[in-house]
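In this view, the complex is presented without one of its protein chains, the others remaining in place.
We call the chains A and B, going by the order they appear; numbering starts again at 1 in every chain.
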Amino acid sequence: MNVLRWWSGLLVAFGLLIVLRIFLPLPFNNEIVIFAVYVIGCNFLLGRVGFISFGQPAYLAIGAYGTAFYLYYVGTNPLVGVLMGILAGVVISTIVGPLFVRLRSDYFALVNLALAIIVFFMMQKVLADWTFGDDGLWFLTNMDPTPVIDITRPAGFYVFALFVAFLVWALYKYLDDSIFGACCLAAKINDDKVRFLGYNNFHIRLLAFVIANTTTALAGALYAVYLGFVSPEMTSAARAADPVVVTILGGVGSLYGPLVGAIAYTGMKDLISQAIGNWELVIGFLLVFIMLAGEKGIWGSLEPLLKRLVSRERPAAVAGPATTDAGVESR
Amino acid sequence: MIDPHLLLSGVIFGLSMGSIFFLMAIGLSLCFGLMRIISLDQLLYYAIGAYLTYTISSLVGNVWIGVLAGVAVSGLTAFLIERFVFLRIYARDITFSMITSFGILIGGIGVIKAIWGLVPRPVEVPIEAQINLLGTEIPIYRLVVIAIAIAVYWGIWLFLNKTIIGKAIRAGIEDVEHVEGLGINVYRLFTLTFVIAGAMSGLAGGLNAPLIMVDPNMGLEILAFVFMVVIIGGLGSIKGTFVSAFLVGQVVSIGSLIYAPLAQMAPFAIMLLILLIKPTGLYGSAMLKR
Partner (left out) sequence: MSKNVLTVNGLDAAYGESKVLFDISIAVEERQVVGCVGRNGAGKSTLLKSIAGFLRPKAGTIESEGVDLIGRTAFAIANMGVKYVPQDKKVFSDLTVRENLELGSYASGDYNWDPVLVFFPKLKVLMDRKAGYLSGGERQMLMIGRAILGNPKLLLVDEPTEGLAPSIVSHLKDVFREISKTAALIIVEQNLPMICGISDKIYALNEGRMVAEITERDRITPEECEPYL
């Protein structure tokens, strides 16, 4: 019974995603799933560790280029390519992590954004001999079809991406419930108290940092395989807004916020780009509005309503784990 | 070995670039020091300053009037944004101001695109003449930019050290609650500081406009450098910002003479190195916490 309850939220969420597949075009669905994976790392860092990272595009690019280098120069198996992307994410975040997580949250944000811009320059100019600069790497035809479900085709890829996303969500749900998740939250609110409890702040943050950014690299790897193409454009500063906006839009620190945010964001982006074409204007002021209106985001506002609805129908049902709407901590 | 003429013009180039960085970073740094906010929207005022310089200078034919208009409009925009947005979020955590100001920056870029379009705009250099310095031709305009930045540093120093409001700001950078406890309306200090920061960013944009092409994303392009300046110098330190702005300017300029990609990579490497040794930057105080 408990096992079922633990999985039920995840199953409902992903069940709804599958239902969405019937109504919406495939590319849109693929975009949503990858985007949600991209954002959950940022959401975790902000909601659970209290670090805001404008540098997520850097880790996205690291994953994407990890996959792209493998598929362009070495092998042909896209699954191995995804693994290489994840590996690149683990390696890079383990290298920069010890330096970054020592920083105060304000410096952390600035340094991460600087990292994103540097990765952009590296891919665009410094490593141009291997990345072909702005032209990008094209390897769609290099990829061998995979057995069972062919992930080199959009329809097969969707099934694969959905499965990967499900695993990612299960991992984050597990983390939220674990001692580690509690430690992260405690470290966010009060450094000293965690130390008194005998946990090492630095290690907690480093682990959270590596997990979050590896997830982001995974999203990059998924992008690479899905598009069969990578270019430095994905790390440009103008796109640094995306994960932060979606995190805030969906609801900071909530498990399903990234999913809701990704759907809303991708949908709005399509609609608004078609209608007015001035995307920045809308998204920028939307961001300011959400922050001023209480920064709960879509899911953060919906969640209590849904909970109340569910518990009214089944009065016996336990309210479940404490609500996760720990927004940006006030001073 | 680098040609000495090239080196000299590289140094001047770096100094003028450092001047722009300084004008940008000083606002960010002051806002952080006093209000504990990271005001990414300063990069918007930079673009506003540049665009106003473009529009006014093409209307009246004088770049300097354009720059003055840019400073005025950026200051005014900063004032309005402070009143309507920041006043509501001062009490919140620093990440809050970062996200909100990022929204303002992105939204503001959208507004700029709506008004001026996507096409990059050129602004003519107000002083075309060159001066011969040790056998090297140096554009006088670049020297003027450097002189203005030094004058601004000196002016801010005088303001902070010789006027009572400046002293209150310095005291507030140490501990804003104590200033408030004395009975000083700190919110007025906040507004003033924010407007000064916005005007300085506008000045940076206006002065830089003839040196680059004015385009909607110009704020995002300079952003990494301004951040590196602020981080290397230490958030909240005026002297640190001044030193690190010129350091980064030189590293970018001389670095690109040696090997082009160094222009972007070298300051980043220096930043990482300094953070490794001192996580709060050169002059940043570890105790700057509310």
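In this text, a residue touches a chain if its C-beta (ideal position, glycine included) is under 8 Å from a C-beta of that chain, and two chains touch if they have at least 3 such contacts.
Predicted model, so just to flag it, every value in this text is computed and none were measured.
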Omitted chain's touching partners, listed by label: B
Touch criterion as defined above, residue of B:I156, B:A171, B:L192 or B:M265 at the omitted chain: B:A171
Residue among B:M24, B:V123 or B:V186 that touches the chain left out of view: B:V186
Residues belonging to chain B that touch the chain removed from view: 164, 167-168, 170-171, 173-175, 177-187
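Rule of thumb we're sticking to: only the chains that are shown with their structure count from here on.
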Chain centre separation (chain A, chain B; CA means) in Å: 32
Residue numbers on chain A that touch chain B, as the complex places them: 46, 50-52, 54, 99, 102-107, 109-111, 113-115, 117-118, 121-122, 125-126, 236-238, 241, 244-245, 248, 278-288, 291-292, 295, 328-331
Touch list for chain B against partner chain A, complex: 32, 38, 85, 88-89, 91-96, 98-100, 102-111, 113-114, 217, 220-221, 223-224, 227-228, 230-231, 235, 260-261, 264-265, 268, 271-272, 275-276, 279-281, 290
